[in-house]
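Missing here: one protein chain of the complex. Every other protein chain is in place.
Moving on, here comes chain A:
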Amino acid sequence: MSVRLREALREAAAEVPAYPVHDRAVRTARRTRRRMAAAVAAVLVLVALVPVAARGGDRPSIAPAGVDGPALPDRIGLPPFGSLHATDRPRLGPAALIFSGQARGLTGLIDEDGTVGIVGADADRYRTWTVGFEAPAGEQVLLSPDGRRIAVPAGSPGHPGIDLVDLVDGTVRHLASPRPGSSLTRPAGWAPDGSALVVRDTTAANPEGSAYVDTLSLVRLDTGRAVRLLETDQLPIFGAPVAFTADGSRLAFQVGDKVLVTGTDGRQVTSFPLPPESGLAGKGAWLPDGSLALVSRDPDTTRWRLRRVDPASGRDLGVLALPAVDGVTTIRLLGWWPDGSALVVGYRPDPDSPERFDGPVDMDQRTVYPNVQTVRVLGLTPGAATPTTLLTAPDQVLAIDVADAVVRAGRVRAADPPSGPGGRFWWAAGAAALVLGGLVAARLLRRRRVTRGRAPRG
C-alpha cells in the first residue's frame, strides 16, 4: 500500500510548477527586517526615556532648597497616575506642602486609602504616601517645620505608632506609641526645630473597651523619651491643634472647649475656656507679642476672623486688624508671613453637606471631608479689605499642611503641576518593554537553536 501511496504522491507532485516567489520572498524578508529594526529601536528608545521621564526631565535628582529657596506654589494639581512614592528615587528633598482629600489620586479605586500628595519645596515635583485610611493633612498627617519629614499614623491596632518619612534620604523611621496599651496613635504637632513630636493616643480604659482615655505626649526624636502632657477621658477635640512658641519652650493645645498651655516638661502653665464658636487658631497660633490667636465666627454668618487672647487668662484682646474670611466652614492659621500677613487655610463648604455653617457646628466637624468641597490658602494682610488667595486646589482636595519654612520664606511661585503619567508608570512601562524585548529575543534565539539542531537530513 505504501508503494501506491508513494507513487501517487510523486505523481501528484510531478506536475507542480516551480513557483516564482524569489522576488516576493526577498521583499518580504527585507520588510520584516525593517519592522524588527524599528521595533527594537522603539524598545531601546522607550527604555532610554524611562530614567529621564522618571527623573522629570533635566531637573536635579535632589532639590535642596532651590535657587530661590522654598516657596508656596500658587496652585496644586492632583498627583499624576503612577506618581513616585515619597521614598522613591530620585528623592524629593524638602517639601513645600502636603495635601489630602477624596479627589482622584488621593483615594483607592474601591475604598478610601488616604493617599497624601507631597509637593517639592522649590519645584512642582510630586510624590505620594499612602496612609491606608482617611488621614487629613495638617490634622493627622503633619509636615515637619523644615519640610523634610512627614509624620504619618502607622502600625496596627495592637502596635500603633507613627512613621517618620524622610523626603531627603528616603528612610522611614517607625516611632512606637509612647502610651502602653494604646490602640491608636496620631501625630499632633512638630516642635519648631523638628526635634520632638507631640503624639495623641487613644487607649481603652477597661478590658471591655467600653470607655477610652486620650493621652497627649511629647516625644523627643533623638532619645525616644516621652513626656506625658495630659491624659483625660476621651473627648471629641483633644490636642488639636497644637501650637508651639517660636522658641519651642511652651505649647498650647485645645482640649474640648478649653485651651491648655504647658511647658515641654509637661507642667501645665495655664488654661482658659474658649468663647462659643471659636477655637485655637492653628499651629501658628502664637503671635510674636506672646498672645494667642483664636479663630472665631461672626454670629449667624460664615465669616471668620482671627482674634487675640491673653494666654494666661484667656482674656479677649480684640480682633486682629486683618480681613475676615467669608463663605468658609472655618479657617486654620498656618503661620505668619514676613510682612505680617496671616497665612490661613480656608475650608470651602460642600454644597451637598447637610450642615449649616452659619450656625453652631462643632469645630472638629467643620473640617471633616464630607463638609468640605476644597481648600484655599489665603493671606490676611493687615489693613487689606479682603483676603488674598495665595494657593488654589482642585475640588475634593480637602486638607493641606504647609511647611513652616515656606511660611517664613513668604514667597509664592507660579506653579505648573505635572500632567501625564508619573514616574512609577514610566518605570513600569520600561520594565514591561524590557520583558517584552527579552521574550522576543528569547523566542528568536530559541527559533535559531531549534532550526540549527533539527535540520532535515538528505
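In this section, a contact is a pair of C-beta atoms (placed from the backbone, for glycine too) under 8 Å apart; a residue touches a chain by one contact, two chains touch by 3 or more; residues count from 1.
In this section, contacts and distances are computed from a predicted model.
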Among "Cobalamin biosynthesis protein CobW", "NADP-reducing hydrogenase subunit HndC", "RNA polymerase sigma-70 factor, sigma-E family" or "Altronate dehydratase", the UniProt name of the subunit that does not appear here: "RNA polymerase sigma-70 factor, sigma-E family"
Options A:33, A:104 or A:356, residue touching the unrepresented chain: A:33
Residues in chain A touching the chain absent from view: 1-2, 4-6, 8-14, 16-19, 21-22, 24-26, 28-29, 32-33, 448, 450-451, 454-458
